[in-house]
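The block that comes next holds chain A.
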Amino acid sequence: MLELLSLTAGYDRRAPVVRDVTLTLAPGEAVGLLGPSGCGKSTLARVAALLHRPDSGRVVIDGEPARGYRHRAPRAQRTAFGVVFQQPRQSADPRLRLADLIAEPLRATGRPEGAADKAAETADTVGLGSDLLGRRPHEVSDGQLQRACLARALILRPRYLVCDEMTAMLDASTTAALVGVVEEYRRETGAALLAVGHDRVLLDRWCDRTVEWSELGSRHDGLATAKPPAEQSPSVR
Partner candidate 1 sequence: MADLALPTAPGRVARTARTWKLRISATLVAGFVLAVLLVPPLVGLDEQAVDLGAKLLPPSLDHPFGTDDVGRDLLLRCVYGLRVSLLVGVVAALVATVLGTAVGAAAGALGGWTDRLVMRCVDAFSSVPHLLLGIFIVALFRPGVWPVVVSVGLTHWVSTARIVRAEILSLRARPYIDAAVSGGASRLRLARRHLIPGVLPQAGLAAVLMIPHAIWHESALSFLGLGLPTHQASLGTLVQSARGTLLAGDWWPTLFPGLFIIVPTLAIAGLAGAWRERLNPRRRSELML
Partner candidate 2 sequence: SAPGGGTDAKGSATGTAVVGIAYEPDSLSPLLGYGKDGNSKIFDGLLTHDEKLDLQPALATELPEISEDGRTYTFQLREGVTFTDGKPFTARDVVFTYETILDPKTNNASRTELDAVESVEAKGDHTVVFHLKYPYAPFAERTVLPIAPAHIAGEQDVNTGDFTTKPIGTGPYELVGWSKGEKLTFKANPDYWGGAPKIKNFTMAIIKDDDVRATRLRSGDLDGAILPPNLAKAFKDGNTATYAAKSFDYRVVTLPTGNKVTGDTDIRRALDLAVDREAMVDSILDGAGKPAYGPVPTDSPWFTEGTERAHDLKAAADLLDEAGWKKGKDGVRAKDGVRAAFPLWYLSGDKLRQDHALSYASDAKKLGVEVKVQAGTWEVIQPRMPKDAVLAGGGSPADPDFDQYTLLKSSLAGDGFNNMAHYDNPAVDKALEKGRRSGEHTDRQAAYDTVQRELVKNPGYTFLTHIDHVYVVDKRFGTLTTQVEPHDHGLASGPWWNVEDWKPAK
């Protein structure tokens, strides 16, 4: 069970992006998170995955409060999350071949034996061919890279998956395929899922429940809101 309790987070203490948000993922539950662009979904996802320290509030993982964020979080807590980031280009180290990219978490957590095979296997499940594994990120398409990122997120067999607009730049078939992969994985492991997205139809179809950003108790104002910014901006024609 993952509890996000009255989280307030952002990049400037005076103007937090996420305000007082509470969200709970029951064990094995898949929750879709919908919200307008720029409202703070990715920020929330990063906080949930212990990658960003909130200004206030708590993250409780299976009853155990998070003891820190980023490196301060114990490795076991950090690796309980598999994260697929919104922008695959940015979240892949340009120097690593896809095979290493996928295997890196295994090696980083001290399990280098058989990492390559395991990586190839996982790559296969997400539909990456072996010839792509030898390439570097700039030699593959964005969609292919996103598949590699999904494989990387799955390889440590996390208990929680955080997918931040994982399918935003994927075609329908690939989307369906990757959702299938995630579902298959969840069936196998009983992992819970937080899927961030814009596509209500997709999330409804994919997740056990879909929540709207506005329902999360987050009061927000300023520009990055559900209200289209254009309506506030005087310079719009």
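A quick word on the picks: all candidates are chains of the complex that A comes from, given by their letters.
Here is the rule we go by: a residue touches a chain if its C-beta (ideal position, glycine included) is under 8 Å from a C-beta of that chain, and two chains touch if they have at least 3 such contacts; residues count from 1.
Here the structure is a predicted model, which is why all the values come from computation and not from measurement.
This complex places chain A in touch with one candidate out of 1 or 2, and it is 1. Looking at the complex, you find that chain A touches candidate 1 at residues 46, 49-51, 70-71, 75, 78-79, 81-83, 85, 87, 90-95, 104-105, 107-109, 136, 138-139, 149, 152, 156.
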